[in-house]
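All protein chains but one are shown at their positions in the complex.
After this line comes subunit A, so read on.
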Amino acid sequence: MSGEVKDTVRDKVVAILAEQAVLEPGEVRMDSTLADLGIDSLGLVETVFAIEEAFDIQVPFNANDPKASEFDISTVETMVRAVEKLIDANR
């Protein structure tokens, strides 16, 4: 994945999270957690849906146990990495 594509992925994920959190993209830091952003479990389900739509990927995620899912939601950074991996796997 080229650097430019990577930037786009990050920007898009940040934009999706910002919209969900009702924040400006500039306020979303790479080390922010979902709790920092004020995104609850229902917001997370919506976020995953928006990511799937934006990148045309399937995100392995079960709301019953988000931590056990392969999709690492610990921070914005881990989510961006996970999306990049899924996009790569899709190629």
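Operating definition for what follows: contacts are C-beta pairs under 8 Å (C-beta built on N, C-alpha and C of every residue); 3 or more make two chains touch, one makes a residue touch a chain; residues count from 1.
Note that in this section contacts and distances are computed from a predicted model.
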Undepicted complex member, UniProt protein name, chosen from "Putative branched-subunit amino acid permease", "Carbohydrate ABC transporter membrane protein 1, CUT1 family", "YjgN family protein" or "Nodulation protein E": "Nodulation protein E"
Per the touch definition above, residue among A:V13, A:V28, A:V48 or A:V83 touching the missing chain: A:V48
Missing-chain contacts mapped onto subunit A: 41-42, 45, 48-49, 58, 61-65
